[in-house]
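The block underneath contains the structure these notes are about, expressed in structure tokens.
With one protein chain removed, the remaining protein chains of the complex are shown where they sit.
Letters are used for the chains, namely A and B, taken in the order the chains are written, and counting of residues starts over at 1 for each.
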Amino acid sequence: MFQGKIRADFIKTLTEAIYILVDESKFKLTSDGVYGRTVDPAHVGMIDFKLKKEAFDEYECKEEAEIGVDLEKLKSALKVATKDELVGLSYDKEEGRLAISIGNLTRKIALLDVAEMADTKIPSLELPAEIVLSTVEMHQAIKAAEAISDHITLIADKDGFEMRAEGDTDVVELKLSKEQLYSLKCDEKVKSTFPLDYLSDMVKVARGKSEELTINLGNNYPLKLSFEMAGGYIKIMYLLAPRIESE
Amino acid sequence: MFQGKIRADFIKTLTEAIYILVDESKFKLTSDGVYGRTVDPAHVGMIDFKLKKEAFDEYECKEEAEIGVDLEKLKSALKVATKDELVGLSYDKEEGRLAISIGNLTRKIALLDVAEMADTKIPSLELPAEIVLSTVEMHQAIKAAEAISDHITLIADKDGFEMRAEGDTDVVELKLSKEQLYSLKCDEKVKSTFPLDYLSDMVKVARGKSEELTINLGNNYPLKLSFEMAGGYIKIMYLLAPRIESE
Partner (left out) sequence: MFQGKIRADFIKTLTEAIYILVDESKFKLTSDGVYGRTVDPAHVGMIDFKLKKEAFDEYECKEEAEIGVDLEKLKSALKVATKDELVGLSYDKEEGRLAISIGNLTRKIALLDVAEMADTKIPSLELPAEIVLSTVEMHQAIKAAEAISDHITLIADKDGFEMRAEGDTDVVELKLSKEQLYSLKCDEKVKSTFPLDYLSDMVKVARGKSEELTINLGNNYPLKLSFEMAGGYIKIMYLLAPRIESE
């Protein structure tokens, strides 16, 4: 038996965060929180999420369970809630459905068979650079880049961070010195290029939810992009495969 | 000769209220207000409206008249008015058009032949239950139900009111105890099912205009849904035919 109450804003953001990659996802219900991890069908993006029980206003999980959630249905059920409203979530093994309550309204959605949903492992990655920057600034750069290209190059060295996209005739650049970043750890220059569509979706999820984004970067290597909500009790982490450029 | 001034908000809501059922409607101009009644072409929904002269800032009607109004044109004429603006309405038999004034701007619209518009009678209905509930809550339940079904069942008994929709695998329920309603009069259990598209349109008209909705309900019988504006000087009442379920 699982039962919790959480701000609509938090559960809506989580749902959207997963939905940009996949239509359905496994949620692991445990005594100290809700966890999950999914990779998109093209194996380009991965999400790993953690909702600690402290992110909930009420939380109770007597027996661990894995449930398969149709994200389209969850999104639709949450649509009627305003962002400050509390959303009740409850799951009972017997009933076999997830009940989503908003005020006096309850929607019960059928669950999917988790046996058919593969487990996802996080690859172990050595990413030498860590950049913490403003979500708004990164979002602005991505919107500008999308007008001229479908990919973007991220570059970091000990002095700063740069995002750069090139079109046929035009260029978009965001240049942030160490002082203009929240923080920067980078000993040697690193540079990788990523597909803008995935990166744009990921950053849009964080926009308005978290002031800062943490980026971990390597050389022609995947990107780790992460942000927190609910005072750190919600952690969302994306991995994004690089676009390998032939020279 | 008819001449009146009314808040744009009121006349816009009335126009929309009728327009969800029909494209054109008869308006009866009398010395104590404007009245009308229309049924939709499929004979599923009916509207009966009353705008008492007190709902107007200025009101003068020297001679009773019936005018046939093209609601598309009226909506379009009202579009340029902000909701607090006063809208002048005037009709002169000689001129044969309805003049709609907003500030220094006047639009004169041609009227339709009322001879070709049938009279509508309100059927006499015995509806044993009366429920007064929050417009916002009913609207939320309808939006949620629309995601899974095209009809919804309304149930009342002496203890409370319930709305319930069932899809192939999912369920949406709004349960309101007597204490969670504005008021409840119901001696024996009643239950009827209605098409969601009509009901949704009707509730949307009331949303943001009236905090509460009054529902009169019977057993597999039409629904009466009504709300007021302008401190009760505007009354809008809908009748909606039930969807008879075969068992």
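For this structure, a couple of remarks:
Everything that follows uses one rule, which is that a residue touches a chain if its C-beta (ideal position, glycine included) is under 8 Å from a C-beta of that chain, and two chains touch if they have at least 3 such contacts.
Owing to the predicted nature of the structure, the values given are computational and were not obtained by experimental measurement.
When the omitted chain is restored, the residue from B:K62, B:K93, B:K108 or B:K158 that touches it is B:K108. Screening A:M46, A:I131 or A:V172 for touch with the missing chain picks out A:V172.
In the full complex, the hidden chain is touched by chain B at residues 73, 76-77, 79-80, 97, 102-110. Taking the complete complex into account, residues 137, 140-141, 143-144, 147-148, 169-176, 180 of chain A touch the chain not shown.
Note that only the chains that are shown with their structure count from here on.
With angles rounded to a multiple of 5, the C-alpha fit of chain A against chain B returns 120 degrees of rotation.
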